[in-house]
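With one protein chain removed, the remaining protein chains of the complex are shown where they sit.
Then we have chain A:
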């Protein structure tokens, strides 16, 4: 069976290619896929007749309990026959139905075959989750098929409605499946069916949810409106959708579950009532239609109602009747739709009022249509008669329901007659419709189906032998299918139905006003449309309230929640404070005061430069607090970062106006201040509570020992970064690389890897007589920006600083320092070179791409971890390498040093990237914009140096 599914998949993928080669004729080879399914089912007929299942199972996603469990029993075997057989016939029909000029035919053919494959998967699936997956696949593919003409609004609208309704049902069904599966501990239906069912409301909920899915798919009231709308699809699609696929999936599901669930709570009332009501409403509406295709569509709705009622009833006789009707309906409904396609094609219209005289002009088509319609009406000796007879027989003991079904079948007879009359009869008031001759290849598929219906009628008993194993899943007396039940009440009923139907048809003229008056109070499409409209409106209202588009507003709300919820919890809990002390050293108080003043002034500052300098003061104060708290590494990093931040900030704001713009925010100023103060108070309270709430010794109590013993270093913070918690650091490196990439891509309007200032084009060293050149990039600067003292100091200090950064890197394992600090120092050295000599000087200092440095850093860090793993250690585990060098003596290297080298490189890369982007590139853009006084570098022409 899996082979069949794969065959469909391959055929679907090949379809566009085949259609490009052979045009519509490609449908013939594609029809082989469903035909293969049909053939496969035939070869297993014997097994199924004995009532044995055909089973295959392949593991798939074990964690989800989702395996490819396939199981074919009588019902699914019949469905495979229909899905495969009708699929092949319809595809063969497509080969002549479409012209080579049909747009999107390749896609159509592929989707059609995929749809057949999904339907096949649906009926052979034993695992309910697999069934659900296939179920939704048929929904999606039918959406694509119905919306075959995406340029037409009606097509899109119908497709969207089908998708919305059936997906909604499908989701409900999934929940029902999960309820059942979780209870049984397995999602295989064969297992669930064999085990005990859950009880009470649990079962009721599961049953109702599953039924919503099945009824929505089968277009049973109140979900029927999508099916008539789906007539927007090309006619072959309608034929397949109505006869064998899609809507039959719902019936199939009801039939599959009925043997176990029929007695469960709401099952019978829901299926039988909804089915019977749908049958009446659909049949009534069909009598009113003037479009042949719509007439058939409402006929399908009506027949589906009958099918669901019979399948859901859950008795042996009803079950046998249901499968017989399933078969009969597939045969005649596919044939009728294909006939409509022919009429539409050859006469150019499907309107009953425009068609006349086709009886004589296309006699063969007429005969085929009469055969199929007679089967639909239940005229002997066709198979439809056998099925209908069996249905009436099954409900003999339920007089009320029987009366409804009799009325429904009368309507069926009437609209069947109306169909034949409408399509083929001579109408005195209408001129004979001109008809093109019908090609045999187009006529053969419906003729084949109609003849099968004729043939199977007298063969009812042998056909019944194959179907009886399904009926025997139910309790009840011996059931068998027979062409001739003898003179019984059902024969009388059949005669009554035929007479009544004929009468209804004969009275069509006088009945017309009644037909038009008695309608469903609200047509399904209007209800659907209204619901969708309401939904849209609600969404708009909710969105307009919650999403005002203002960032300060969003942030304000988030912060207010922070104040109210955790702040309120804090007030409510009033945690005990322990170990509170005013300060560790009074110096902290001084620093805190400075910090407070600077922060408040920064808030009030109007000039950007003032503000950033004040923020810088708070940063340096923080560094002081770090030192006083006993964290020298932190303080070092903070000092360096604060310096770099100020430099970078200045690089950007040199292009912006010197003052912050005064926006009309004055009104809200006090609100913002209020939120700020409240947040500050709450956070201070949280800090107080958090710091006094420790109950257990910190995990880091063991760190100093671990650092020395396993990390081979004495600087515990550094060893934590590169060894004990190296994974965190690895994550951070990734973040830094991403941030650097983001900066570059925001600033560079051209490719970063594009032309960079090369050494040659950078700065020709034009030294003047007697003038010493300190920096090669110096002469490229505007005279106003040059400072010889700065250049000299830079020249003297640059290499020393870089050397110092390396020292910090190497000594960091045992003393304050490390990769972060070292990298920042080296980055600052580069920044100094850039500030003193401009972008060409930066290129001199680091003639390498920032991306290369970042990538190399990341590679070194990751590589260290990988090598440790390859050497048999854990990822990122440190090892100690003892070395002896002549002249130096014994020393050792710790492998985590290489990790720290990676950190160093990433940080240098980040700073270099920022200097390239916000420094050099912004310079270039300033020059291009012609504002030389804001750039570091200037054009050297016409400016005295």
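What we mean here is this: contacts are C-beta pairs under 8 Å (C-beta built on N, C-alpha and C of every residue); 3 or more make two chains touch, one makes a residue touch a chain; residues count from 1.
Criterion: contacts and distances are computed from a predicted model.
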Which of "ABC transporter", "Tryptophan synthase alpha chain", "Na(+)/H(+) antiporter subunit C" or "NADH-quinone oxidoreductase subunit N" is the UniProt protein name of the chain not shown?
"Na(+)/H(+) antiporter subunit C"
Considering the whole complex, which of A:499, A:692 or A:852 touches the chain not shown?
A:692
Which of these, A:199, A:462, A:568 or A:680, touches the one chain of the complex that we don't see?
A:680
So one chain is hidden, and I want to know which residue out of A:472, A:732 or A:927 touches that hidden chain in the complete assembly.
A:732
Option from A:48, A:721, A:829 or A:842 whose C-beta touches the chain left out:
A:721
Full-complex contact with the absent chain, from A:43, A:63, A:516 or A:550:
A:550
